[in-house]
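One structure, as C-alpha cells, below. Some questions next.
Yeah, one chain of the complex is gone here, protein chain that is, but the others are all in their spots.
Up next is chain A:
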Amino acid sequence: MEKVKCECGHINPHGTILCEACGKILDEKMNQNELLDMRYEGSARRSQTYNKTIIDKVWNFFSSVKVGVTLIVVTLIASIIGTVLPQEGNLSIQIPVNQYYEERYGWFGKIYYTLGFHDLYGSWWYLLLIASIGVSLVICSLDRVIPLYKALKNQKVTRNSGFLKRQRLYSEKQIDNTVGDIEIVKERLTKKRYNVMEENGNLLAEKGRFSRWGPYINHIGLIIFLIGAMLRFAPGFYVNEALWIKEGDTLAIPGTNKEYYLTNHQFILELYDESDGEVYKEALNQKGGVVKNYQSNITLYKAEESLPGEKPKLHKLEDYQIQVNKPLKFDQYAIYQSSYRLNEIAKMTFSLTDKESGQTFGDITIDLTNPEENYDLGNGYHVELMSYFPDFQIVDGEPSTKSSKPVNPAFAFKMVTPDKPQGEVSFAAIQQTIEPMGENKYKMTFKSVDTVNYSGLTVRKDLTLPIIALGGVIFLIGVAQGSFWYHRRIWLKQENGVILLAGHTNKNWYGFAKEIETIVHGTKIPVPVDQTLLKEKKAMEGQGGKSVG
C-alpha cells in the first residue's frame, strides 16, 4: 500500500489520520471537525483501513469495542441466570438431575433444566462466549497497540498548528518577551515530573506515557489466564480424584499411577466447647455444635517399582495431619480434607447358637468390605456366607441392595453342624431373621458391630496453576499501570509572536486542567480552556437555555 508523506517530511503508513510526527491532519474528513479525535493518536489502524476480504471483516468485527463490550455484557447476564438456581455441579443428590429440578422447583425448575441452565458454566455456548472475549481481546489489542506505539515513538516536539488548535484544552495569546515565563513554566513542569523536550523555542512536556500500555498488558494477562484455564483439558495437566479411605487402611493414591500410597490412621472431628473461651459462649448457645476441626492423620508412602500382581514395597515419606486449609503437598500433588463418614459399620460379629439350649459354638466376624465365604468354627461346625446385601431391601419379594454402602446389612447364612450336615439356611438382617427353608434348630445371633470412620480426601494435581497465576499477576500489573497513572502531554508553540498552548490527557481532564492552571499561574502564558465546555455553552446559549456549571 502506498505510504503518505506529510509536509513535515515524515512518511506515514497508509490509513494514517494524523501525521505521526507533527500531528497534521492527513484525512480530509477530519479537517472539518472542531476537535480532533485523539484516541490512538489518529494512527493507521488496520480495522479502520481495510474492509475487503473475509479476514478483514472478521478482524474488524472483533476489533470493535462495541462488540467487545456486548460480549462482556452478554456473559454477565448469562452468569446471573446461572445463579438463580443451584448448578448441577454443586448439588449432591441421589435422584436423577432432571427429576430433581422439576420436583424441587416446579415448572420453573423444569424450564431451567430444559434450557440447560443447570450446567450453564459448562455449556458450549458459555465457553464460546468466553472464547470470543478472548479472541476479541487479542485482535482488539493488536489492532491498536502497534500503530499507537509507532505514533507515540515518532511524535515531534514541534506540532502542526492545526493539531494544537483542535485539542480539547487550548488557548493562544499574543505576547512579546516570553523567555522568562517559559523558563518558569519549564521549571514547574520538571518539578511535576514532566519530561520536557525543547525544539526551536517550542516545548513538549510529557508524563506517564507508559500508562498507555496498561490496557494491552492487562489484556495479555487475561489471555494467558484463559490459555491456562484451557490447558486443563490437555492430558497430563490435571488430576482430580476422590479417595475414600477407612481408618487403618493403606491404599494407592488414585491418579498417581500407584506411585504413592497413603495410610489413614485416624479421622478426627472436633467441635467447639467451653474450653475455647468465654467469647464464643453466646454464639455456641445460639447455634449448637460448631465444627472446629476436620482432620485426617496419615502417612504417605512412595512405592518401589513392582511387577504386576506383586505387592509393592513402600517407603515412608512423611506423617502429616491433613486439615481443611492445610492440604498435604508432595511432588505435584495436593491432598485435601474434603469430606468424611462417621461410624460406618465395618465388621459384624455373630454367634452360632442352638435356639433351644442357648448354647453357642463359636463366633464369626464378617469384614463388610471384604467378606469371606467360609468360616470354620472347628469340631465340625462351620458357617457359609451365601450372600450379602449391604443396604437391604425387598423388591417384588426378592431381596436386593439399594447401594453398596453398609447402611442396613443383611446376610444369608448356611449353618453346617454335625447333626445337620446338609446345613440350615438362615436370613439375618438387623432386627429380623427369616428362615426360608422352614423352622431351624440353629440361628446366627447378632453379637456386636465394629464401626469405623472414613476420610473423604481429594487428590489434585493442576499444572495449569503457574500459568494461571502468571496471567493474574500480569493482569494486575497492567490494570494498575493503566489506572493509577495517566498519559499527559502539554505542547507550547511560539509562532509569529503568538503563543499556542494545548494539552491532552487520556483521562481525568478536570485534574489535568487544574494542573496546567497551577503551572502557568502568575505568568503571561494563557490558561488553556476546555473547548468541549465552550461548545456546550454556545449550544445552550443558542437554544436560549441557561448555562451549565
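Things worth noting here:
We take it that a contact is a pair of C-beta atoms (placed from the backbone, for glycine too) under 8 Å apart; a residue touches a chain by one contact, two chains touch by 3 or more; residues count from 1.
As a working rule, contacts and distances are computed from a predicted model.
You can't see one chain of this complex, but its UniProt record names it "Cytochrome c biogenesis protein ResC", from the set "Acyl-CoA dehydrogenase", "Phosphoribosylformylglycinamidine synthase subunit PurQ", "Electron transfer flavoprotein subunit beta" or "Cytochrome c biogenesis protein ResC". For the chain missing from the display, the contacting residue among A:I54, A:I80, A:V179 or A:V395 is A:I80, taking the whole complex into account.
Contact with the undisplayed chain is limited, among A:A283, A:L342, A:V498 or A:L534, to A:A283. Screening A:L476, A:V498 or A:L534 for touch with the missing chain picks out A:L476.
From the set A:I468, A:A502 or A:I525, the residue in touch with the chain omitted from the display is A:I468, counting the whole complex.
Among A:K57, A:K258 or A:K292, only A:K292 touches the chain that is left out of the view.
Touching the missing chain, out of A:G23, A:G208 or A:P327, is residue A:P327.
For chain A, the residues touching the absent chain in the complete assembly are 39, 65-66, 68-69, 72-73, 75-76, 79-80, 82-83, 85-87, 89-92, 104-105, 121, 240, 272, 276-277, 279-280, 282-284, 286-287, 290-294, 323-325, 327, 334, 336, 338, 458, 460, 462, 465, 468, 472, 475-476, 479-480, 483-484, 507-511, 514, 517-518, 521, 533, 548-549.
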